[in-house]
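Excluded from the complex is one protein chain; the other protein chains are retained at their positions.
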Amino acid sequence: MTIDPITLAVFVPLFGAIAAFVFPRAAVWLGLGAVLATCATVLGLAREVLAAGEVVTPLGGWAPPLGISLRADGLSVAMLGMSAIVGLLVSFGALDALRDLRQRQYFWPLWLLLLTGMNGVYLSTDIFNLYVMIEVIALAAVGLTVLSGTKDAVRAGLEYMYASILGALLFLMGVGFVYLQLGRLDFAGLIAAEPSGALSAALALMVIGLLLKTALFPLHFWLPAAHANATAPASALLSGLVVKAALYIFLRLTTYMPLPDEILVTLIGALGAGAVLWGGVQALRAERLKLLVAWSTVTQIGLIFLAFARAGQVGLTESWKAAALLILAHGVAKSAMFLAAGRIKDEVGHDRIADLDKSDIRPTLAQFTFALAAISLIGLPPSLGFIGKWSLMEGAMAAGYWHWVAVTMIGTLMSVAYFSRVFAGFLRFDRMRGELAEHKGWALADIAPLTLAVAAISLGLMAAPILSFIELGYPFGELP
Amino acid sequence: MNDPFLLFDLLLASAVIALAVATLSVRDLFASIVLFVIFGLLSALAWVRLSAPDVALAEAAIGTGVTGALLLKTLHHMRFVTGRLGQDAAESVTPAQPVPAPVIWANAALCGLITLGLAMAFFAAPQAGPGFEALVTDAMPESGVTHPVTAVLLNFRSYDTLMEVVVLLAAVIAVWQIERGLSEAPAPALGEIWHGFARLTLPAIVVVGTYLLWKGSEAPGGAFQSGAVLAAVGLLLLLSRNYVPRPAHRGLARWAFVLGTGVFAAIALLVAGGGREVFEYPAEHAYSLILLIEGLVTISIAVTLAALFHGREPVALAIEEKRHDT
Amino acid sequence: MTETPFLPLIILLTSLLAAPVLFALPERAARLRTGINLGVAALKLVLVGWLSWKVGQGVIYDISFEVLPGLEFKLQADPLAILFVSLSALLWLITTVYSVGYLESGPHRARFFGFFSLCVSATVGVAMAGNLFTFLIFYELLTLATYPLVIHRGTAESLRAGRIYLIYTLAGGLVLLLGTLALWVLAGTTDFSPGGVLEAVVAENRLAAQMLFVVLVGAVGVKAALVPLHAWLPIAMVAPAPVSALLHAVAVVKAGAFGIMRVVYEVFGIETAQALGMTAPLAALAGITIIYGSLKAITQDDIKKRLAYSTVSQVSYITLGVALASPIAAVGALAHLIHQGLMKITMFMVAGNLAEGLGVKKVSEMDGVGRRMPGTMLAFSAAALAMIGLPPLAGFVSKWYLAQGGLDAGAVWVIALLLGSSLLNALYFLPMLQRAWFRDPTDADAPPKQRIGWMLAAPPITTALMVLAVGGFANAPFSPLEWTRFVVAIEYQE
Amino acid sequence: MMLELVATALITLGTVFFIAGTVGLLRFPDIYCRLHALTKADGLGLALIALGLALMADGFGEVFRIILIWFFVALASATSGHLIAAHARRVDRERET
Partner (left out) sequence: MTPDLIYGATGIAVFAIGLIGALCAQDRLRRVLALKLCSVGAGFILVVGAWRIPPADPDPVPHALVITGIVVMVSATAVALALIRRLHTLEAEDDD
């Protein structure tokens, strides 16, 4: 029995989830083992992709359009890799962050199902299959959102659930229209299709659904509360990884079914700009640390769409590469930041920004980690976020779209402003009620977020190999 | 075309639309749910008209039956919780911030536009155009079953179906997670007649469910419809308190939830190798493998749907009683 | 001819790798921390010495790797870089000694020295950046590493100053990013190369090139404290004395001035810049900054504020020398990069000592301090007189060359400017000397607030001696001035 | 032919009963009357339709299935009618107290 790593990438976390659910007492170890095994699988797949450019497996031996095949190229493996590695580190972070036994028992199966769903999305070549996968993600993600069980979390989780279902149903409606027009649902069919009214409608439905799921302004309404009220590891997964799945589908779709009009590209860019500005304003006003971080996710999603629109329709192929870099950068940095924020909250006992400097406990290493992650999110060199922003602005400039450059710069300044609110809370010492408490300033639990944050910074110097890897198999539409 | 059924179609379509509007516009939530159930059944009828009996069965059993039961249970729970606080239980139970009228109109206009666009796109799309049917016909001999829908679900696109069962699994895990420690609204006393009814129907339902499963390989029916019907057994048992979940049953329940998914996935992997892909059942065993998978998936679906209805994970009674006291 | 191509990288890494170790050390491990600090600083100085020797012999160091297609991270050790690297390596060692003394009992020492180390790495990186992209990376790192130092005290005031500092420098960094991008888009390279990389662009699109000049010089001008972008500098003086010394003499302001050199000489090329008509306005701006800074300095009573405005003024000599577009003025500018560093670091360390030892923070409190801290005040006097431009001290040498350059470039107004500026320098430094030496202490019997240890006393005296030496032995081989001539020969492609 | 006529007549009659039941459901004043109309009329209507269909059935198997359908639907409607009435009575009592 020899099984390709490409199928295992979906099956390993699935079996992990099953095992972790059936044996709740051993959930932690089974879960960790499954995530590790997923990492190994992805590594194996990466090797195959490096050798062959793309890997395709028709499941059940039925070739599309009748059957469903899995396909991996550079981009999908990059997304798989990001999920696996970020997921592994967040899993380590969860060991400490989830102190409640019941939370632990449910965290692992839900998280592994989430991983199953995400990996499934990254390997899928069939739009209906994508619909099922985003539902797997949605249910697992909502389960994780409300893991803390507080009223705010449940309320936010419900809001998230509504948005998720609606997004998925819009997508499903789009699938219906694709079928009406083409009589098939695989990507190859989409690529070959002539433009038509039904396909435009389908694209519109699917894109709106996906934008809702990925929380692009003004469809972001559900995100801040959901991400801010979840427990830290869940927030890290939701913000760092989950929103990327819908983004990835959007990327694939717009590559295979190009947006029919320049105006639409500009519109999406404008929504991105709106996200950057509105999210920035809200982050400036946020009273709690995790809420601020959640709003920063809104702005970062906007930034990714700015990158998408940076050079208009003509430059879409290149623009997607910039966006992909930003997606990876945000995935790593944001998960680090949420874990660090969770650590700070755990140590200090609250996460009210205005009162951080009153605390006589300073979890220094977590704060340092937070700052490192912020550097990447602000886009300061040499972080991956910086390289992403560089690519964004480079393309916009080369195309003469100075307005996108301006928005990016304003967004960057705003991010400096809202993150420095937090830094002030870390570094101010004259408002403490007493002496600085004897606190060693670090804990073993800081290692996972720190690793992520350091990765977010140093990956920037590896952008060239990353870029050449994600171009394997021509995911951005240049056919060989 | 002078199809005499067209009038029926038009009437049915208008009824479906009217019920959809009514579902969302009546004040009383209970009425709303009842209207929804009728809506679902009429939709199923429409699908029968469109020669989709499998879908109609699934919609009637799962989309309407199980969903309706879930909705009613939730309504009951909400009224119980609110009623306990001494408020008027008959009124809308969710504290609602009124949506400003302009927003409603804007949304309605937006939806109107969307509808218009979709309708235009729909009427411009090719009608009754070729789909997968030729491919399916060609592949049927190798599928191991004779009913095309079953062949699609459990062979050609079994990956989707596996993931669908995974969605169910995710749902039940999420629900158990969400309802940790939630106290239960006491079930209403249903009386002797009900118990007699339950006793009489239970075996019949089991027979029907099994029949549907068995029949699925050659005619409309199959794991999902059968699972839903069998889940009804669970519902009846739970409602009549003939079965009360105990903490000791948790382990068994977990196994039952994952049984279908696990075996389905395991078989998918095990058949691979020797030039065969994952999910590629050897033709000579395809029928038995599909039947095995369907059988186990049915059990999982039935148990899972019943568990979704029951909601919270069975917990120790002591905790439960304590919660009731407070 | 390349021998050990990794030498620049090693120099960069010495302090960069020391930083995490210093962060991780527990507060109590003071001895170990000091050992690492001094050891690494000394090691770096030795390595830099070796590097200078090699570069003096004509070895070219150049290491690079691709970050994005075509875009490289590039370190190079050209003579101009050596000039700045040597300055920072030398002064780092001295400032480290001083900081150890200064912060002996303060809180957060691990954090302080970690960022201190990072700050020096960033400076070295700025110096050795082989293209504007790499320059940008270290320029931003410098901002990030200095911010925690500026707000080290953690008071409301220092946080406010830190915020202003951060806003100015990060906005400047953002504009630099914009300029770098524009350069990359326009020229297809961001490499530093004598003579510039923009000739083709200038021929094609003069306006774009001019705008690019404004953007780039404006961006680095923030750190160089060119008026009107200087406001952060006087505010940032709330930082501890060693940090101020670092900011004013070694790292931040100098990185800005150095950036102006790189931009004018190696991005545009002096001839191109001149042809664009951008040098004259820059020179005028520098002139305005020189006078404005001096005038503001006169009105300050706070010693550190007065010194800060003095920096605003003095650093612009460098800009002026660059903008005059005359090789002789360039020699003056480059020499002033070193000279001003030595003079100003002396003064800030002295200011720190006065505050620590005597509690004197204002000029009006300086009566008779010369008698109470003679060594320290001698150092201060030497630096102040040099700053005014008393021959043969360091300041005189640079001003002399600047004046000659002015004549060379046909800008006679420069002479007047320099004379006026020297007069103003005298007006704000001499009263301080007069109070220190010729007035009786107001409370002569008051015991010193705290004894000044050798770690605080020795560094300013050392740097003061250097001030004397670089002036007195200006023409000796390997003196800054000699090296400067070497650099200018390259930049002017003679 | 004859059979078909009879069957059609039965089904039509059944439908009339159903309609009558529905009118009753909509027009009668309180829950008990409504239930009365509904269960009675529908029970009869169902039986008539089932009978009509059974006459037209292809074979014994189909007849058997129709009988089963009739049996279970009648059972379910009787039970649910009872449950609704019982519930209504309980609510009424609660309201009185």
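Each chain gets a letter, A, B, C and D, in the order it is written, and its residues are counted from 1.
Here is the rule we go by: contacts are C-beta pairs under 8 Å (C-beta built on N, C-alpha and C of every residue); 3 or more make two chains touch, one makes a residue touch a chain.
This structure is a prediction, so every number in the text was calculated from the model and none was measured.
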Chains on display which the left-out chain touches in the complete complex: A, B
Touching the absent chain when the full complex is considered, from B:70, B:193 or B:266: B:70
Hidden partner chain, touching residue among A:139, A:203 or A:353: A:139
Hidden partner interface residues of chain A, rising order: 66, 128, 131-132, 135, 138-139, 142-143, 146, 151, 154-155, 157-158, 161-162, 164-166, 168-169, 172-173, 175-177, 179-180, 183
Positions on chain B where the hidden chain makes contact: 1, 3, 5-6, 9-10, 13, 16-17, 20-21, 23-24, 29, 32-33, 36, 39-40, 43, 46-47, 49-52, 54-55, 58-59, 62-63, 66-67, 70-71, 73-75, 77-78, 81-82, 84-85, 92-99, 103-104, 107-108, 110-112, 114-115, 118-119, 122-123, 127-128, 131-133, 136, 148-149, 151-153, 156-157, 160-161, 164, 167-168, 170-172, 174-175, 178-179, 182-183, 224, 301, 305, 308, 311
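One rule holds for everything that comes next: only the chains that are shown with their structure count from here on.
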Chain occupying the most central position, where position means C-alpha average: A
Furthest chain, CA centroid comparison against chain B: C
Distance between chain centroids, defined by C-alpha means - chain B, chain D (Å): 27
Chain A and chain C: spacing of chain centres that average the CA atoms, whole Å: 42
Separation of chain C from chain D, taking each centre as the mean of its C-alpha atoms, in whole Å: 96
Touch-based graph of the chains, sorted into line, ring, star, complete or other: line
Residues on chain B engaged by chain D in the complex (per definition of touch): 188, 190-191, 193-194, 197, 200-201, 204
Complex contact set, residues of chain D against chain B: 72, 75-76, 79, 82-83, 86-87
Residue ranges of chain A touching chain C (in the complex, touch as defined): 364, 368, 375, 380-382, 387, 389-391, 393-394, 397-398, 405, 409, 412-413, 416-417, 420, 423-424, 427-431, 436, 440, 460-461, 463-464, 467
